[in-house]
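Before I ask anything, let me first share the structure, which is written out below as structure tokens.
All protein chains but one are shown in place.
Order as written gives the chain letters A, B and C; numbering starts at 1 within each chain.
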Amino acid sequence: MSQLKLVYFAWVRERVGKAEEEVVPPASVATVADLVRWLGARGEEYAHAFENPKVIRAAIDKRHVRPEAAISGAREIAFFPPMTGG
Amino acid sequence: MSQLKLVYFAWVRERVGKAEEEVVPPASVATVADLVRWLGARGEEYAHAFENPKVIRAAIDKRHVRPEAAISGAREIAFFPPMTGG
Amino acid sequence: MPATIRLQRENFDPGAEAAALSRGRTDVGAVVTFTGICRGAEDGAPIAALTLEHYPGMAEAEIVRHVEEAGKRWPLLGVTVIHRYGRIEPGENIVLVVTASSHRDAAFAAAEFLMDYLKTRAPFWKQVESASGRTWVEAKAADDVAADRWAKPPGREAAE
Partner (left out) sequence: MPATIRLQRENFDPGAEAAALSRGRTDVGAVVTFTGICRGAEDGAPIAALTLEHYPGMAEAEIVRHVEEAGKRWPLLGVTVIHRYGRIEPGENIVLVVTASSHRDAAFAAAEFLMDYLKTRAPFWKQVESASGRTWVEAKAADDVAADRWAKPPGREAAE
């Protein structure tokens, strides 16, 4: 799999400890849900950020997606909590 | 029955030909509907103004009332078309 | 609840009126402003102006009553209603409703409630001035339907 840009917002960003990074997930990581599981196993800070996948929202190339969305072809994937704008 | 002030608005006023007047209806005129019938018989201009009682709205002492409302004790009764403010 | 109700010939400034409802306080989280403006055409035909006639005394009383009713139905922190009368040309303001609350749902609902009632229950009548003369605007059935959605069970007021 090619290189992927990940961006984090709000408390996901705070827990991961960075706003963005480049990763190269293994080929077995096919969906957003797979990516969340893979990230959660990368260390304590990730385990904390992704401990409750139900409250994690995701966007692929700046469009909302569901956990079952395929990540192939994505350039930028964002993870964040439920939105509280307006 | 004592003296009663009548006020007219919009096309009711234009048809009657005056904005207000004082009247002394007979004792048999008990309700707003009675008053409309009595006024309608007072001449051509009144007959024109009140030819379709269904579209005439009324207020007693500046509160909306239905045709069956009693007029006893009223000081001022207004007649006007359906409202078009806002 | 602070309420400002004015009937006037003069134009008004919707932004200034809305700003006044939240100035100097920090409990207001939502302000909804409705401005009704005179359009240049009525049913497709160009108009020169509208003339608004009203029933002095009753118009104020009806608006006051409905503002009080809105204050009972929703947790409002302020309401302003301004309705002009007299001659109004296309592009000019006719009516203003501003509602302030902690949260948006109450502010939106109260503003719609007040506008629906102003359209159907406040004693104002619009006359259109156009090339073909002067005609009274007819009440719209859709406005009655809009007002009816706020109706409570009967028995509260003679004509409701």
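The rule we apply is simple: contacts are C-beta pairs under 8 Å (C-beta built on N, C-alpha and C of every residue); 3 or more make two chains touch, one makes a residue touch a chain.
Remember, it's a predicted structure, so these values are computed and weren't measured experimentally.
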Touch list for the missing chain, restricted to displayed chains, reads A, C
From C:Arg9, C:Arg39 or C:Lys152, the answer for touching the chain not displayed is C:Arg39
Missing-chain contact, candidates C:Ala19, C:Ala45 or C:Val64, resolves to C:Ala19
On subunit C, the omitted chain is touched by residues 13-16, 18-19, 22, 24-41, 90-91, 102, 104-105, 107-108, 111-112, 115, 146
Residue list for subunit A contacting the dropped chain reads 7, 9-11, 59, 62-66, 69, 78, 80-86
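Following the convention adopted for this analysis, only the chains that are shown with their structure count from here on.
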Between the Cα centroids of subunit A and subunit C the separation in whole angstrom comes to 49
Whole-angstrom distance, CA centroid of subunit A to CA centroid of subunit B, is 72
Check: subunit B positions touching at least 2 other chains come out as none
